[in-house]
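Structure, as structure tokens:
The other protein chains are all here in position, but one chain of the complex has been omitted.
Note that the chains take the letters A and B in the order they are written out, and that residue 1 is the start of every chain.
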Amino acid sequence: MTTAANLDHKAGSPPGRSSGKHGSAPKTATKNAGRTPGEGRMAALLLSPTLLVLALVIAYPLISAIHQSLYRAQSGLDADGFVTEGEAFVGLANYSDLFVGESGQRFLNAFGNTTFFTVTTVLLETILGLALALAMNRAFKGRSFLRASILVPWAVPTAVSGLLWRWIFQSDGIANSLLGSEILWTAEGTASKVAVIVAEVWKTAPFIGLLVLAGMQIIPEEVYEAAKIDGAGWWRQLGSITLPLVKPTLLVAVLFRMLDALRMFDLPFVLIGPGKESVETLSMLAWDESNQLRYGSASAFAVVLFLYVAAVAIVFVKVLGADVTGARQLGAKRRERKANRTQKAEATR
Amino acid sequence: MRQRRHTWQTLITTTALVTAAAVGLTACGGSSAEPKAAQSAPAFEGKGPINYVSSRDASGAANKSIEEWNAAHPEEKVTFIELPDSADQQRQQLIQNAQIKSDTFSVLNLDVVWNSEFAANKWVLPLPEDAISTDKMIPATVDAAKYRDTLYGAPYYTDGALFYFRQDLLTAAGIAAPPKTWDEMKAACEKVLALPDAAGMSCYAGQFDKNEALTVNFSEAVASAGGTVVDAEGKPTVDTPEAKEGLNLLVDGFKEGLFPSDAITYLEEQGRRAFQDGKVVFLRNWPFLYSSLSATDGSSKVAGKFGITSIPGTDSTGVSTLGGRNLAVSPFTPNKATALEFIKFFTSEEQARKRLELSSRAPAYAALYEDPAVVAKRPFFPTLLESLENAQPRPKVVQYGATTKAIQEEAYAALTGEKDTDSALKDMQAKLEELSAK
Partner (left out) sequence: MTITDLRGLAASDPSKRGSGSGDSDALLHTKQKRTWRSYSVYAGLALIFVYCLAPFYWMIVSSLRRTADIFDNTLLPAPFSLENYAKVFDGSTMFGQALLNSLIVAGVTTVAALVLGIFAAYAISRLNFRFKSVILGVIIATSMFPGISVVVPLLRFFTDLGWINTYQAMIIPNLSFAIPLAVWNLTTFMKQLPFDLEEAAMIDGCTKWQAFRKVLLPLAAPGVFTTAILTFIHSWNEFIIALSMINDPAVQTATVAISKFTGATEFQAPFGEQMAAGVIVTVPLVIMVLVFQRRIVEGLTAGAGK
């Protein structure tokens, strides 16, 4: 595979540049030798407002959900027909109950749906989003108009777009009338899954498209010019410059889309309706449980979903992009970059 | 490698922190079962401004009643807090506010099917027996506002099923009277659908999407066949020959092509459109579509061509399911006396009559259905009264949400042919028994 780094070599880095690069090395080394306390303090200062806000919004609900999931409301009526108040500590029973019997089946079904929707929609969105970004990144007349129009689906409020698609997919709606079909999109079955995927991809592909476009915009034009001079065709430029360079941005966009898709709720709820097995997601299940006042198991669902999302995110980050977390220390990165270069230089020799 | 360790570290640290915090909360939670002292009859005390919580009344009739109250009670003003149009979202907001014991919501507009749940959870107060003059109201509406023989809400408006039919086509086919039973309806359809005018039409439509409306249509089918969903004690009774006959009416309707095949996606509106566009001969629906069907601006193809009667049963006319709304008082409002007075005022016959001028919502007072001035404007009211007087409430159970969901799931499975009628009803019975045992 040709990477931009290889291109770099073909173009032939002038020795002066690379030595200039190395010129900064000593300074870096001193910086990395020990973390200066000033930097740590500065970082704490810069990060604390963010962490404070997030703690305020998420920590309390998360903790209370975990707490709640260990309890179960005493679902009895007293002699006068009133719901007996209070709840009993049941340990992990709410969790173990998720996996057995009928609720186990529902859980597995919802788990499957959630995963299926996430994989299909994010995959399609990524392809479409990339296409959108490539289109928008070309210089042509009306580019900004195209760009604004691509924004439209993302700008339509989710609840309204759910309704819009619901009417489009009515049995006598425009979808059937254009296709000349009589598909029952909103009834149980495969068609309802297709309807959800079409509407979801429409709504969220612009998210990926816009983020990737931003990633493309910071690629300097000279890079492409140089590649063209080297005779690299469009596909080659895409494969060896554009894609590798937007990869970090693309990965972040995909990651956030995945987190959102895994928690999908409004769209299947409004478009197809609650309680339809074909499109029931984990979020809908959690909603349904709390709607029936079973807060213990609703919270258990929420926590399980949280763990699932976290696991997916970790696997994604681990498998696909070391760069996404930014976990690597700056020094390590520089060292690595330097090592890479030496290695490659040796390999070419 | 470094990367991996960091990510896992993140997860483990986060989990550990959160778990520790949760356990801490548990230790000082102290929310173990402590049954509260039985509530004695609450005193309705406290006067002052209150909030009335409801979805918007598009006709403006409710707002007029409130304005009238506010003009007379400047010290006890009522503010209209609007809730979303969706019933699910309304219920969610009401429950959320009850759970945090918020004093914002004073007078609640409750769907009749929420009554038991709100009463049993003490989210609404029992009303003093003599406070609301229920003797002039249609008995079924009063019954629907009771939980265990105590009145918890004042009936605001009600709703019952009507059977819409194409008078023009029946006449053309030489049928004198609209059908009273399913068999008569099928016979009538055979004749009507043979007419050239009726080419491509289907016989009947109800509401069959997996939704509250399916519970209604299923309950009506069962009741019309002489069965019940739950008995007087609240025990489920759907695994019976009557219930089977009822459900089979609907299942066969799809199998035999009596219903349009897309009726499985129908709610009230789709049914209206199907009838209004001349796609079905007969339709079960609520009274609301009368005005759209009669519209003479060209939007309705059936204006002046349809009639209204009671829904069909197996042996004689069928049994409608009751809809509608009650007003109830939140126990968390400080101004309970005002709230009660406002409910009395709002649900009085005088106000109900005034609202009829703007709103088409069916009042709870029987006398209004026979008032000549009202009937002149709404000729279907006598038929509706008949339907309401013999209407059945939906199951009055505390866990209504789970109950209606179980009914919908099994009935839908039977309608789509995923299960046969016997096993669907057997499973429904089992689910409902499990719920009522709790």
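FYI, a contact is a pair of C-beta atoms (placed from the backbone, for glycine too) under 8 Å apart; a residue touches a chain by one contact, two chains touch by 3 or more.
What you see is a predicted model; the values in this text were computed from it and never measured.
Visitor: Which candidate, A:Leu164, A:Val194 or A:Leu238, sits in contact with the chain we can't see?
Guide: The one listed residue touching the chain not shown is A:Leu164.
Visitor: Sort through B:Ala61, B:Leu83 or B:Leu283 and give me the one touching the missing partner chain.
Guide: B:Leu83
Visitor: Among A:Arg72, A:Arg147 or A:Lys193, which residue is in touch with the absent chain?
Guide: A:Arg147
Visitor: Tell me where the left-out chain touches chain B, residue by residue.
Guide: Contacting residues on chain B, toward the hidden partner: 3, 6-7, 9-11, 13-14, 51, 55-59, 63, 81-87, 89, 93, 96, 99-100, 102, 104, 267-269, 273, 286, 288, 291-292, 295, 297-300, 360-361.
Visitor: Touching the absent chain: which residues on chain A qualify?
Guide: Given the touch definition above, chain A has residues 3-5, 7-8, 11-14, 17-18, 21, 24, 27, 31-32, 35-36, 39-40, 42-44, 46-47, 49-51, 53-54, 56-58, 60-62, 64-65, 128, 131-132, 135, 138, 144-161, 163-165, 167-168, 170, 172-174, 177, 202, 206-207, 210-211, 213-215, 217-220, 222-223, 225-226, 228-231, 234, 241, 244-245, 248-249, 251-253, 255-256, 259-260, 263, 265-266, 282-283, 286-287, 290, 298-299, 302, 305-306, 309-310, 313, 323-327, 329-331, 337 touching the missing chain.
Throughout what follows, only the chains that are shown with their structure count from here on.
Visitor: What's the distance between the Cα centroids of chain A and chain B, rounded to whole Å?
Guide: Here the centre of chain B sits 40 Å away from the centre of chain A.
Visitor: Once bound in the complex, which stretches of chain A touch chain B?
Guide: 59, 62-64, 66-67, 70-71, 74-78, 80-89, 170-172, 182, 184, 186-188, 273-276, 288, 291-293, 310, 314, 317-318, 322, 325, 327-328, 332
Visitor: Could you pull out which chain B residues touch chain A in their complex?
Guide: Its residues touching chain A are 2-4, 6-8, 11, 18-19, 21-22, 25-26, 29, 31-36, 38-39, 88, 91-92, 95, 119-122, 147-148, 209-211, 261-262, 264-265, 270, 273, 398-399, 401-402, 405, 408-409, 412, 416, 438.
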